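The structure is given below, and queries will be raised subsequently.
The complex appears here minus one protein chain, its other protein chains still in place.
The chains carry the letters A and B, assigned in the order they are written, with residues numbered from 1 in each.
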Amino acid sequence: MSKIKNWYMQIYHKLFHLDDRLLLIIVGSIAGMCSGLAAVALRLSLEHVFEWLHPFRQYGWAFVLPAVGAVLSSFYLEKIAREGAGHGVPEVIYSVSRYGGLLRFRSSYSRLIASFLTIGSGGSAGPEAPVVMSGSAIGSNLAKFLGLNDRQRITLVGCGTAGAIAAIFNAPIAGLVFSVEVILGEWKFVNIIPIAIAAVAGTQVSHAIIPEQVIFNHIPFAVSYNDIFPSICLAGVTALISIVFTKTLRQTKKIAQKTSLSFWSKALLGGCTVGLIGIYMPVVLGEGYHFIQSMISGTFSMGVFVIFVAVFAKIFATAITLGWGGSGGIFAPSLLIGSLIGIFFHKFILLIFPNVEIAKEGAYALFGMTGIISGVMQAPLTGIFLIVEITGGYETILPLILVSSISSTMSHYIEPASFYFKELIERGQFLRPGTDERILADLNLGELIETGYDTFSENMVFRDFIEALKSSNQNFFPVIEDDTGVYKGVIQISAIRKYVLDPGVYDMIFLNQIMDTDVLTASLENGLQEVLDMMENNNMDTIPVVEHERFVGMISKNRILDLYRRELIMQTSVY
Amino acid sequence: MELSVLELSKRLGVTPITIERWLRQGNLPVSSKGTHCRFNKKDLENWASKRNISLDFSENKNLSSPEKEHPLLSAAIQDGGVYYDIKGDNVHQVLKNSIDKFTVIPQDFKDDLFDRLARREAALSTGIGKGIAIPHPREQLHYLTSPVICVSFLDHPVDYNALDQKQVFVLFFILCPDLKLHLHLLSALSFCLKDFQFIQFLEQKPAAGLLIKKIEFLQQRNTI
Partner (left out) sequence: MNYTLLHIFRNTPFGRETFLQSLYFCKTIHAYPVVYIPKTDKFLMYFPNDAVQIDLDNSYLFSPKTAKKHVLELFDYMQIAPQFYMPKNFTASSLPDIPANFDYLCCPRSVSDLSSKIGLGHIGPKVRRIIKHATFPVLIASPVFKPWKSISVFFGGSVNAMNALRLGLKLALSSGLPLDVFTLLEKKDESYYENFIENQDFPETIKQLIRQWHFYKKSQFDKMLYEVPHDSLIVLGAYGHGIIKEFLLGSKMEKIQSTVMNNLLITGPYCSISL
């Protein structure tokens, strides 16, 4: 009996401790299902509230609806959930790269509610980012509950994200790709399998609950070689528009931050503006999935010029909604803008060359979407796979890849940081695994410091010091004050060489006469980056660390290199 | 075999803080969690080999790796032995006759040692003055297990091409398996030879026991 138990323990240990793949797959699929549920819940409730509010939209006062939603949403976020506004994706990336994916439990529902209020009332924003936030928070809290370590937690955060995206678009591969490309930033074997399974689990959940309602129907398109050149031109247009879009988003946010109004009056103002635009241009309201659907299927009826205006109206409305207190993401708005551009471009070509034989305008809507997604997020794979999966066919893949790669390259050229990363890069917190910044951020001074240095009194006679020098293997000799132990300076062998060889001065000088008091010192609060900069700028190989005027130890470049390499191995090793 | 965080940190040459962070990040194969983590040796070896990390498990490498003890001068003389009344009229003869008497040198290597010493003398005399010479080879002698100093008191003083042209009456042979030890013994010996009284004491050709005692006494004054 005990033998069986022993076996069981060994197998358990092997399966769940040493090699955690099985564990991650099981927990990951749970995370995927939970976040899938959250995504489906948000989608269904958004559809219902949109329908419920539909009759009211014909009244003149309907423009206050988005305002009410925005006020409620920002009130909820600020006062009840007490989370900052914003779409939350940078927060997830930040937490994944710096704190092993630790997220608060409240994040798993707060953004859902806030974005439900914003989007349901007609604010122009997407439900994806909130769903990503809540999915990743679900994954993170599941890991916390099970007491998993950082690496496992990060995988589960990825699982939650993948499940959420997969469920909302009914696109498992897009979920996987988005999660790895945008959130985690590393393609590791151990990550990909649980995340893929979580994505499938999320999709299955959404299938099981709303079997007949696929968000975008599969429509086959016949794409010929004639479409290649137009799609290249379209890619250029989408790149430009995505830059306009990101710039507008950031500018409006900056203006909102400068405005000294209370948060609810900002939300009120922003909401009313969106509502007013919505009266004339209903396409800007809400997340706009059904408009996208009608554009793909070719039943969207708007004039060329109107569509052109609608693109900018949507950009503006989204910027206002998100910048002025609403809550939500930019994924769905990007899709809508993309499809608007796509059909505008299609109509424009047909206007100039009426006889040219190109694919239907629905296909161009798809190309436009890919272009904007790749341009705004600079995640080309997500763009390609999402659209391929949405349409359910690979007929369009060639132009899709073209548009996606050109658009992301062009927008990267003009604006090197994508929308999700920009904020993090500006704060210096974009720490992808295996990068220099990440290693420097992970290593802290406490780990690098070499202690065990003998300290010397400043009143020591030089002869005594020479005697001590004989039996010491230090190269640096910290000098401290007698009674208080306060750090005074440091003696470097290289600096005192000429005195050491001159026995005549042995009894003439005290240590405080030859010590170097101008040597820069680091403190344990400094980051490694700062310390390295200090060493670089002053041409030092070793720097003393002084904390509260007490000498603690030295940091040397040798030691840094040693640990830096270890850290690099740790972070890049394929588990 | 199981290891604790502290032991592992010493094996890997990092601080326990780093080990704890790696644990938190899930980079180490841990066998039991809780407040006191333990690591299984086999799992660790497996883990380290996958990552090209050197992980020394050999037991003889002490965890604290204490400083190699420097041999004492007196001990080296004790091991080497003191020899009296060495005959000879020139440098080569006294060297040859001394080596023949040394018991610590294996018979097969005696010629080799003489060659080396003769070459060293040809390059620069080891007579340091005051009637003392310190013949030593420039290479390490791998056949010795520990450093030895053989002392040969000569039958009559010999001209040794010393710096002060004084005739040499005593030879200190420093024979080491390791050049580092050689340097150490040389400096310890020269410290003793700086003492004027010690030279006078040597001139009396003291018995081995007395000589070692005297050196032990001098050693205590010089702590290196």
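Here is the rule we go by: contacts are C-beta pairs under 8 Å (C-beta built on N, C-alpha and C of every residue); 3 or more make two chains touch, one makes a residue touch a chain.
Bear in mind the structure is a predicted one, so any value in this text is a computation, not a measurement.
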Full-complex touch with the removed chain, picking from A:44, A:68 or A:102, is A:102
Full-complex touch with the removed chain, picking from A:429, A:542 or A:571, is A:429
Out of A:154, A:406 or A:552, the sole contact with the unshown chain comes from A:552
Of the candidates A:144, A:412 or A:432, the residue in contact with the absent chain is A:144
Contacts from subunit A to the absent chain lie at residues 82-84, 86, 90-91, 94-95, 98-99, 102-104, 106, 144, 147, 427, 429, 524, 527, 547-548, 550, 552
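Just so it is clear, only the chains that are shown with their structure count from here on.
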Chain-centre distance (mean CA atoms) for subunit A and subunit B, in whole Å, is 61
Within the complex, subunit B is touched by subunit A residues 13, 17-18, 100, 147-152, 442, 444, 446-447, 470-471, 562-563, 566, 569-570, 573
In the complex, subunit B touches subunit A at residues 12-15, 17-18, 21-27, 29-31, 33, 43, 50-53, 223-224
